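One structure is given below, represented as structure tokens, and several questions about it will come after.
So, subunit A:
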Amino acid sequence: MTNGEWTPRIVAFFCNWCTYTAADLAGVSRLKYAANVRIIRVMCSGRVDPQFILEAFAKGADGVLIGGCHPNDCHYSEGNYKMLRRFQLLRRMLPEMGIENDRLRLEWISAAEGEKVKWAINDMVEKVQALGSLGMPGRFQDWDQEMKSLEQKMTTPEEKEVAYAH
Partner candidate 1 sequence: MKYAYYPGCSLRGTGRAYEESLLPVFKALGVEWQEIEDWNCCGATAYMAVDEVKSCVLAARNLAIAEKAGYSDIVAPCSACYLVLNKARHYVEESKAIANTVRRALKTANLTYNCKVKVRHPLDVLVNDVGLDRIKKRVTRPLRELKVVPYYGCQIVRPYSTFDDQANPTAMDRLLNALGAELVYYPLKTRCCGGSLTGTLPEPGLLCTYILLKEAIKRQADVMSTCCSLCQFNLDAYRDKIAAKWEPVEIPVVFFSQLMGLAFGLPAEQIGLQRGFAPMKPLPAPGVAA
Partner candidate 2 sequence: MDNNNEIRIGFYICHCGSNIAGMVDVADVAQYVEKLPGVALSRHYKYMCSDPGQELIQQDIKDHKLNRVVVASCSPLLHEHTFRQATEKGGLNPFFFHMVNIREHDSWVHTDRQAATEKAKALASAAIQRVAYHKPLEMKKVPIHPDVLVVGGGIAGIHAALTLANAGKKVYLVERDPTIGGHMARFDKTFPTLDCAACILTPKMSAVGSNPNITLWSYSEVAEVKGYVGNYKVTVRRKPRYVHEDLCVGCQECIKACVYKEPKFPDEFNEGLGKRKPIYIPFPQATPQVVLIDPETCLQLKLGKCKQTCVAACADRQAIDFHQKEELKQIDVGTIILATGFKTFDAKRLAAYGYGVHQNVYTALEVERLVNASGPTGGEVVLRDGQKPKAIGIIHCVGSRDEKTNRWCSRVCCMYSLKLAHLLKEHSDPATEIYNFYIDMRTPGKGYDEFYDKLLDEGVHFIRGRVGEVTDWAFTPEEEGKLVMRVEDTLAGYVRRIPVDMVVLATGLEPHTDAQAVRRMFNMSCGSEGFFLERHPKLAPVSTFTDGVFIAGCCQGPKDIPDTVAQAGAAAAEAMALIDKKYIEQEPNTAFVDETDCSGCKSCVPLCPYSAISFVEDKKKAVINEALCKGCGTCVAACPSGSIHQNLFEDEEIFKEIEGVLAYD
């Protein structure tokens, strides 16, 4: 958090060959973009396990950005397509968990597209900023609390019926 104003925290998974290199290019070109994104390098966007994405949200990320090579350009032929498939499935699932679609983003960024890294990050930060904090760790705490109180109620015999009716 900077100057007291809330800013989102975004975890990015960038593939080694295209998007990570593009982010290096953005650096070498001294482009300026929002400081909210933390980049984790993987060899291929195909390595991004849906669990990584869920884990990032669970641990407090407000958004997750995945960067891979353009279709047809994957260093490993087709890892990016595998990521696209998982991404489509996740996009169907996440809203049901209360995670808005704009919080998960997949971008094809080639090694030459430093400008696109800048744009994707700034655009994503702006959109997630508008959505506000996701606060999964806090929600987990609330749910744990709720579960605990329900369990307590269920173990108290006279309130058992109420608990079931609920």
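A quick word on the picks: all candidates are chains of the complex that A comes from, given by their letters.
Points worth noting:
Throughout what follows, a contact is a pair of C-beta atoms (placed from the backbone, for glycine too) under 8 Å apart; a residue touches a chain by one contact, two chains touch by 3 or more; residues count from 1.
These numbers were taken from a predicted model, which means no experiment stands behind them.
Candidates 1 or 2 all belong to this complex, yet only 2 touches subunit A. Looking at the complex, you find that subunit A touches candidate 2 at residues 1-3, 9, 11, 17-18, 20-21, 23-24, 26-28, 30-33, 35, 38-44, 46-52, 55-56, 59-61, 72-73, 75-79, 82, 86, 110-113, 118.
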